[in-house]
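Have a look at this one before I ask anything.
Only one protein chain is missing; all other protein chains are in place.
Per-chain numbering from 1; labels A, B and C assigned in written order.
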Amino acid sequence: MIVTLAPNASTEHIQEISNFLGRSGWKTTPVQTQSARYLVGIGSKEIDLRQVSQHTGVQDVHRVTDVYKLVSRAWKVKPTQIELGDGVVIGEGSLTVMAGPCSIEDEQQVAETVDFLSSQGVQVMRGGAFKPRSSPYSFRGVGLEGLKMFASIARAKRVKVITEVLDVSAIEPMLDYVDVFQVGARNSQNFTLLDELGRVDKPVLLKRGLSGTLEELLQSAEYIFSKGNEKVILCERGIRTYEKAYRNTLDLNAIPYLKEKSHLPVVVDPSHGIGLRKHVPTMALAGAVAGADGLLIEIHRCPEEALSDGAQTLSFEEAAELFKNLEKLAAAGIR
Amino acid sequence: MIVTLAPNASTEHIQEISNFLGRSGWKTTPVQTQSARYLVGIGSKEIDLRQVSQHTGVQDVHRVTDVYKLVSRAWKVKPTQIELGDGVVIGEGSLTVMAGPCSIEDEQQVAETVDFLSSQGVQVMRGGAFKPRSSPYSFRGVGLEGLKMFASIARAKRVKVITEVLDVSAIEPMLDYVDVFQVGARNSQNFTLLDELGRVDKPVLLKRGLSGTLEELLQSAEYIFSKGNEKVILCERGIRTYEKAYRNTLDLNAIPYLKEKSHLPVVVDPSHGIGLRKHVPTMALAGAVAGADGLLIEIHRCPEEALSDGAQTLSFEEAAELFKNLEKLAAAGIR
Amino acid sequence: MIVTLAPNASTEHIQEISNFLGRSGWKTTPVQTQSARYLVGIGSKEIDLRQVSQHTGVQDVHRVTDVYKLVSRAWKVKPTQIELGDGVVIGEGSLTVMAGPCSIEDEQQVAETVDFLSSQGVQVMRGGAFKPRSSPYSFRGVGLEGLKMFASIARAKRVKVITEVLDVSAIEPMLDYVDVFQVGARNSQNFTLLDELGRVDKPVLLKRGLSGTLEELLQSAEYIFSKGNEKVILCERGIRTYEKAYRNTLDLNAIPYLKEKSHLPVVVDPSHGIGLRKHVPTMALAGAVAGADGLLIEIHRCPEEALSDGAQTLSFEEAAELFKNLEKLAAAGIR
Partner (left out) sequence: MIVTLAPNASTEHIQEISNFLGRSGWKTTPVQTQSARYLVGIGSKEIDLRQVSQHTGVQDVHRVTDVYKLVSRAWKVKPTQIELGDGVVIGEGSLTVMAGPCSIEDEQQVAETVDFLSSQGVQVMRGGAFKPRSSPYSFRGVGLEGLKMFASIARAKRVKVITEVLDVSAIEPMLDYVDVFQVGARNSQNFTLLDELGRVDKPVLLKRGLSGTLEELLQSAEYIFSKGNEKVILCERGIRTYEKAYRNTLDLNAIPYLKEKSHLPVVVDPSHGIGLRKHVPTMALAGAVAGADGLLIEIHRCPEEALSDGAQTLSFEEAAELFKNLEKLAAAGIR
């Protein structure tokens, strides 16, 4: 159950509501986000919602039987729109493209990418400064200084920055140089990190775990939301299966399912989702048709020279071709 | 290696080629299909293909390093088109819709479905007469008499019949009443059945196994092809994963990958692929954009009354809406 | 619900019971096996079992809420023992070893294996005459003549024969040369084959599918049982996962779980379950400790020369060492 509290609800009123629910067998958690205050009630006893709503301080009450609560569409039917500034909004109906290299390399690479994206009307650039790598001996990214450079070049052209955060201690130093924090598949259930990102006033793009269920993904989003940050974007990026023909198995079923169950925007990462450069554009289009609110695409001026993920990275020409096809889809009214 | 034999190649010539390859360390299997004769060579020794091609009786020679041979695109670059008659061709560029109930029930149901399909310009009807069921106590289909009724009503309106065959012994009795034999996921590696379908002059739609790899699917197709039947259609129908939110996980990565690796047509079954009625149309469109040559869709006048699979079956109204959206896609030139 | 019918129950009595259950909302299936007659009732309506048991012709009645019925332990608490003759019994408490090559090759190979097994006190020999292979170009076994040779040599030493059957049409020709029919993982849901094996008076060893659930395995066993053959042995042989370090992932959880849920004996195939020769003995011992009633082990005089599966096949020396360790386990009273 979610009790949305009135803006003027007093501490005493809230306590009273909480006590009433407690006496009815419901455990409540008070939640204060950047936009509102709620009581999240967990319980299974019969209760008359009208009795709850009659308490002073209650704005409205919704029954939510999902294990996740505040991210559920059972409570908030209207899709959440997330503003990045300069008119960039994720979840408002059209498709937001976020493109860029797997790893930030140097000024020239960033500048070329920003220029290309601007010329294509793409307003969000992805790029890793801190890279999670299976082996401790692999390249682990250019770090904070690289991120600052990235942000400085991108913002000069009003291009937004999305980049991965690996650890709680990195949030604060990164804060000024990031427009969207990305949480990678391996951190999808790093609850400490999720807690802390809930205290930040920046959107968070949360990737599904390597073998994470959609219920787990939504519960991880609930961590961020219930700690205060309502600006959560869900991301399908392929799951691990027995199939060896591609890096991951992109699960496009997840798109309509997540959009049915949650009010949060859902984006697709076809680059990781198939891992084969020649098929990334096809899967990007399929993701768009499946209802995604955005796409995360790896591009590089010269994929063959990319420091990481070259095999799944599009050239600028391939990306431009994809963008043209995405426009065709939009023009045809199919999404 | 695939040696396509000249139409006039004599037994002696073929023997000579085979001997030559044997001496070079290659084991050959002679294949005679309904349209041509081949020698399939298995080996890894260095060999000069020009020497092979100089033999009398050789039409052309191709190196195929895939574990599957005759179904590989390494040998036959041009996509295979499969004609069902009355102008219905699968694999010629447009999308072939195959729709109908999970199970055939009675004359009225078949007649209503045929009428609906005809009114929509859909020329192929699916419908199970023999149903594979996990439990021996479940409804196992109307059987041969039901199939005869189905075929009689459908053919009166020039609608083609696709239906599942469960066993070698059923092929012969079914032959006259079937336009496309369907091999279900559970029989995807029933090699005896595949062998026998290789001897039949009817197209075969082969579904991927519940947890079958694409390499296994292509090797199963190779069984049918190498026994003589070149008319094989591949079908992605969702795989089994740990995700419990839907019946199967539709793997649309498989579409571009199979079309890259094989010359055979590829169709998608979104009904089984997600198993949730409300999301079947979305996944059908995504499959179309992913490049599928056809769609297998479960429809029923009244899904709530269907004898099986009602939860993933579209009503006629929902199906009509989907067909309209598929036309929009085609009109937009996206597929 | 399972109604065991009295030996002298008349057709009229059975009809009456069936009618009574029908009026109470339960659909019944009459089952006649080689040892008894039952009515299997499917339904969910409240019913007083005492009222059922008062009918003439009823021996006893059990409620079985599992989706499988006759193979459930909810009905038959006592473990089923399956006699192969000459004192060989599977499921009577000790461990039955079934060993031999993946494929039967020739007389010498069979004779050497039979001699080795006899010297070790092993009374059942496995060996494939018909091999299911992913590729149509692979060796598919020595066929019926090879099986006859195998049976003749083995039986001369009172060694029992277990071998795989691939197709309904092969059952009859194989019947005289087989002591246990094996159904492979790829045929685990070949319902036509299961139906026919239900009509045979020989034990059937049924392997779990490549990604088959235990519920599916038990329902497949129900097919055989409900068609008349109560002599079914369940087999865990490893499942397909994302792990690439071994051929399959042996799921030993399945052993105690299956033995809790079913009265049928359960055996383990560690050879396919890990696919790595050096670790097969370890996993065999672990399977024994997990409670298996038997082991299916691939052995060959010279694994390096085996026509198939050499990489997971034990030499006679390795097998003898394993048998010794199995005896230690038994002596220690651990199984």
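The definition used in the following text is that contacts are C-beta pairs under 8 Å (C-beta built on N, C-alpha and C of every residue); 3 or more make two chains touch, one makes a residue touch a chain.
The shown structure was predicted, so the numbers you read here are calculated from the model rather than taken from an experiment.
Within the complete assembly, C:252 is the residue of C:122, C:154, C:252 or C:266 that touches the hidden chain. In the complete complex, the hidden chain is touched by one of C:16, C:112, C:215 or C:318, namely C:215. Subunit A meets the missing chain through residues 27, 29, 40, 42, 67-69, 132-137, 166-169, 186-187, 189-192, 195, 209-212, 215-216, 219-220, 222-223, 226-227, 240. If you put the missing chain back, the residues of subunit C touching it would be 211, 213-215, 239, 241-246, 249-253, 255-257, 260, 273-274, 276, 278-279, 282-283, 285-291, 325, 328-329, 331-334. In the full complex, subunit B contacts the hidden chain through residues 211, 240-242, 244.
FYI, only the chains that are shown with their structure count from here on.
Distance from the subunit A centre to the subunit C centre is 49 Å, each centre being the mean of its Cα atoms.
Listed for subunit A are residues 211, 241-242, 244, each touching two or more other chains.
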